[in-house]
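Note that one protein chain is taken out, while the other chains of the complex remain in position.
Up next is chain A:
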């Protein structure tokens, strides 16, 4: 081979080496781009998914908290309404209790009431010997109807006239006054007990009001608050 052939061959070889290198570099660069895209996409999707889940969880918590708060407020307002119902009804009872004081004012009517109370108490106890307690102010009225009551009971129950001992040492507390409205008081009526004190029948006006009130409460509530009261 002559010089020019050799150098041509060498130049060819050099070009070949260069071409191979450039082709290889190209391959690398193309696959690098692909890998770049895939890698970036995967990373972004994974992170986004995590972030989405995190915020979904946060929103759910907020939602739950809101629901709990609302339900608490609903409960609070229900309780308010129930409390108001209770107050309204108790106010009526208090109004009635006030009116009770007038009952013992009319002596004629009251005397009759005392007599009936005594008869009723005797009928309930059905004891041959009883203790009777009344208010100090009512003592006279009570004693004035005692015999009549005993007779009425004996007839109705078909028994011998029982013995009634009126307690003159301990009396029922007096009518309530403005300055001691919280102290023990009695609006009238009697308390009767068997001789041994074991059976006691409270037939005071106040006790009767309690019983009547409690018995009629469902009806009163229905009238006031309609059907299912909350």
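Throughout what follows, a contact is a pair of C-beta atoms (placed from the backbone, for glycine too) under 8 Å apart; a residue touches a chain by one contact, two chains touch by 3 or more; residues count from 1.
Convention: contacts and distances are computed from a predicted model.
Chain not shown in the complex: UniProt lists it as "V-type proton ATPase subunit G", one of "Nuclear cap-binding protein subunit 2", "Gamma-secretase subunit PEN-2", "CASP-like protein" or "V-type proton ATPase subunit G".
Residue-wise, the contact with the chain that is not shown comes from A:13, picked out of A:13, A:159 or A:200. Considering the whole complex, the residue from A:59, A:136 or A:163 that touches the absent chain is A:59. Even with one chain removed from view, chain A keeps its contact list with that chain: residues 3, 6-7, 10-11, 13-14, 17-18, 20-22, 24-26, 28-29, 31-33, 35-37, 39-40, 43-44, 47-48, 51-52, 55, 58-59, 62, 66, 69-70, 73-74, 77, 80-81, 84-85, 88-89, 91-93, 95-96, 99-100, 103, 109, 113, 116-117, 119-120, 123, 152, 156, 205, 208-209, 212-213, 216, 220, 223-225.
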